[in-house]
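Take this structure first; my questions come after.
Every protein chain except one is present and positioned as in the full complex.
Let's look at chain A:
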Amino acid sequence: MTSTAVIDVEHLHLSYGDFHAVRDLSFQVRQGELYALLGTNGAGKTSTLETVEGHRAATSGTVRVFGQSPRDRRAVRSRMGIMLQESGFSPDLTVKESVGLIGGLTGRTDRVDRVLHIVDLTRKAGTRVSQLSGGEKRRLDFATAVYGTPELVFLDEPTTGLDIQSRDDLWATVGRLREAGSTIVLTTHYLEEAQQHADRIGLMHQGTFHREGTVAELTRTLPAVIRFGLPTPAPALPVQATREADGRFLVETFSLQKDLHVVLRWARDNGLELRDLEAGPTRLDDVFRAIGTE
């Protein structure tokens, strides 16, 4: 393990009976980075995350968090905050009581009022959990995860069910945690969030990594795209293109600027309007979609 690795997973294998949920998975998360664990449904990311959190025992392989087994709760839990995928709060306790109870049991110290202010639940402090909306429950979950500013924070689909303002607030808080030196491990189905915030991404498929790296490293393996519609009839295109189901043309290129320039000059020279013109670099969505075709 390198000196700055907060999480070190080596040859992790997880089985449920005959089903192999995770197979020979190895990765590290370095101190201060935001690492996103992405994958298709059933790819094994939740099993992986729960093993790293210490909720689940590995079938084989080793998992170290802060150099220790995550199953040793007393040793590691005071240093980590966990936002679960589902609520897990007692419906008969109030918001303030819930944060005070769970936060206090983490072994960290903080002021409940401060944490409630961060997640904009101050007005709901006296409300029972059973009366919260889905988004408010997610914010309550986030509050317990960031209680006491832990060194390592697990965020399991943190923005599911949140409105846009709450999402922005959550990411602002994550940004402040990172400024304070916290390491973040994220799973999400919102790929644009991972693309925007993650330093590195582990892309899982069928229990192991399909790819791992920075957003740039993942996207550079696929071509950028130019899409446009043309009036008919139209002269022959100056670049290789395929026609999509909606009638538009798709140009896939590793030289986006050059080929876009060629297409625009060709359109100008022929007096054509390129309808619904789109051009841009490869997005994480494209990498994600390519999983099934490779």
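Note that a residue touches a chain if its C-beta (ideal position, glycine included) is under 8 Å from a C-beta of that chain, and two chains touch if they have at least 3 such contacts; residues count from 1.
Following the convention adopted for this analysis, contacts and distances are computed from a predicted model.
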Options "ATP synthase subunit a", "Fe-S cluster assembly ATPase SufC", "Aspartate carbamoyltransferase" or "ABC transporter permease": UniProt name of the undisplayed chain: "ABC transporter permease"
Options A:R30, A:H55, A:R178 or A:R220, residue touching the unrepresented chain: A:H55
Contact partner of the left-out chain, one of A:T40, A:T59 or A:S90: A:S90
Listed residues A:G61, A:G104 or A:P281, member touching the removed chain: A:G104
Positions on chain A contacted by the hidden chain, ascending: 53, 55, 73-74, 77-78, 82, 84, 86-93, 97, 100-102, 104-107, 144
